[in-house]
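Below are the structure tokens for one structure; questions will follow.
With one protein chain withheld, the remaining protein chains of the complex are depicted in position.
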Amino acid sequence: MTPETLPETLPELAIDLTPTLIVSTALATRDFTPVHHDPAIARAQGSKDIFLNILTTMGLVERFVTDWAGPRAVIERVDVRLGVPAYAGDRLTFGGTVTSRAGGRVTVRVHGRVSLGDHATGTVTLKEDGRC
Amino acid sequence: MTDPLHELADKQAALGEVRGAPAPDPVNAPMIRHWLAAMGDANPVYLEQGVAPPAMAQVWTMDAPRDRSPVDDVLAALDDAGYTGVVATDCGQTYHRYARLGERLTPATRFTDLAGPKRTALGVGFFATWNVTWYDEDHRPVAEMLFRVLKFRPPEVGKPYPLQPAVNQDTAFFWEGAKQGELRIQRCADCGALRHPPGPMCPACRSTARTHAVATGRGTLHSFVVHHHPPVPGRELPFVVGVVELPEGVRIVGNVVDCPIEKVEVGMPLRVTFRPMDDRLVLPLWTPEEA
Partner (left out) sequence: MLSGRAAIGGIGATEFSKESGRSELRLAAEAVLAALDDAGLSPADVDGMVTYSQDTNQEIAVARETGVGDLTFFSRVEYGGGAACGTVAHAAMAVATGLARTVVCYRAFNERSGRRFGQPNAGLSGEPTSQGLEMSWHVPYGLITPAAWVAMFARRYMHVYGATSEDFGRVAVTMRRHAATNPAAWFHGRPITLEEHQASRWIAEPLHLLDCCQESDGAVALVVTSAERARDLRRPPALITAAAQGSGAGQMMMTSYYRDDMTGLPEMSVVARQLWEMSGLSPSDVQAAILYDHFTPFVLTQLEELGFCGRGEAPGFVRDGGIALDGALPVNPHGGQLGEAYIHGMNGIAEAVRQLRGDAANQLAGVTNVLVTAGTGVPTSGLILSSG
């Protein structure tokens, strides 16, 4: 797909938030906070279950956009407003739309929703064909 | 501002950027491979070109020995003042370039701002903002991050929310739906008429066969009040209650949250959000729909 023909709406990405995903991403981001891997501690602290850590949210936003933009895209900036927690057992669905495209630079508006509402909303800026 | 919290915040901000310890390991392929596998990220560019996914910036320094950063004192003071709850609200990252295999990053933290006290849906709290920059061995920035958390005074733990609805067999589906993150509207199983608030018999065709539709979760503010007085159990003053008109053709009452009160206006687009009030009650509330 060439940059000129990129669609304005990004294909949806739905991720089942299995305990495996929550725990393995927490560890891959070197985040050993118990609420991301120990359900008993998470519940004792008032959460419904273990939930996604922020580093992973940022990583998944990045993945969602580069899945669409392709390997030549270079991410320059990710701004995320964090909302409701993404608990184990839920499903995180990303959607996005291109809001500007100029000089090889694309801005994408992104939202990641779970059953409780918006987990993450924000913008990602990338160069369509850049050098990382 | 002359209160101790803002005084401390100003003092910490005046420290400027404080360098932490360098990453214990250089940027390396095994940790990148582990990250990509966990994220389900199939982008080949990183391992092919020997660079790290940019969102990994912080990962490289997660295991570094931690000196006390200018942020820690502010967060500790907030804890001591009773603002023990914490929730991250914003994370913004700027990547000057992708980090390369073999280089070792060093973080530096700068406390930026303390705003509050403010009333939020979670309780009264302060927004604390700081910036972290990761430098390469030539002291050039590779990535920067703005991070903001809300430190809030949590509602008394385990205390039941005092404003419970009465529920019976005609209305239970609505409250069950809220627990599952669904805004349910009663639908007549015979004539299809939608109705809120619900009831046992369809006023249009008198059928008692009922089902429900799940609303899109969008709405428009039809009217609202800002409640100032008297105090209401379980609520921080002031708060906003609105009548929301749904595109499905019914209206529903709910609080407008996560919006400065002066920005609330008749006609504003809204989106539903679900908030647990205690162990047994989840209320559908409304936030501004982003344009």
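Every chain is named by a letter (A and B) in the order it is written, and numbering of its residues begins at 1.
Operating definition for what follows: a residue touches a chain if its C-beta (ideal position, glycine included) is under 8 Å from a C-beta of that chain, and two chains touch if they have at least 3 such contacts.
These figures come from a predicted structure and were not determined experimentally.
Kindly name the visible chains that come into contact with the excluded chain.
Spelled out, the missing chain touches these shown chains: B.
Would you mind spotting which of B:P4, B:P44 or B:P162 touches the chain that isn't drawn?
B:P162
Using the touch definition up top, pick the residue from B:V18, B:M62, B:V241 or B:C259 that touches the left-out chain.
Reading the full complex, the residue touching the unseen chain is B:V241.
Return the single residue from B:A21, B:A76 or B:V225 that touches the missing chain.
B:V225
Considering the entire assembly, which residues of chain B contact the chain that has been omitted?
161-168, 170-171, 196-197, 222-235, 238-239, 241, 243, 250-255, 266-267, 277, 281, 283, 285
Simple rule for what comes next: only the chains that are shown with their structure count from here on.
So in the complex, the part of chain B that touches chain A is made up of which residues?
For chain B paired with chain A, touching residues are 31, 34-35, 37-45, 48-49, 51, 53-56, 58-59, 62-63, 87-95, 97-98, 154, 157, 180-182, 271-274, 287, 290.
Residues of chain A touching chain B in their complex?
15, 21, 24-25, 27-31, 46, 54-63, 66-67, 71-72, 74-84, 114-118, 121-122, 132
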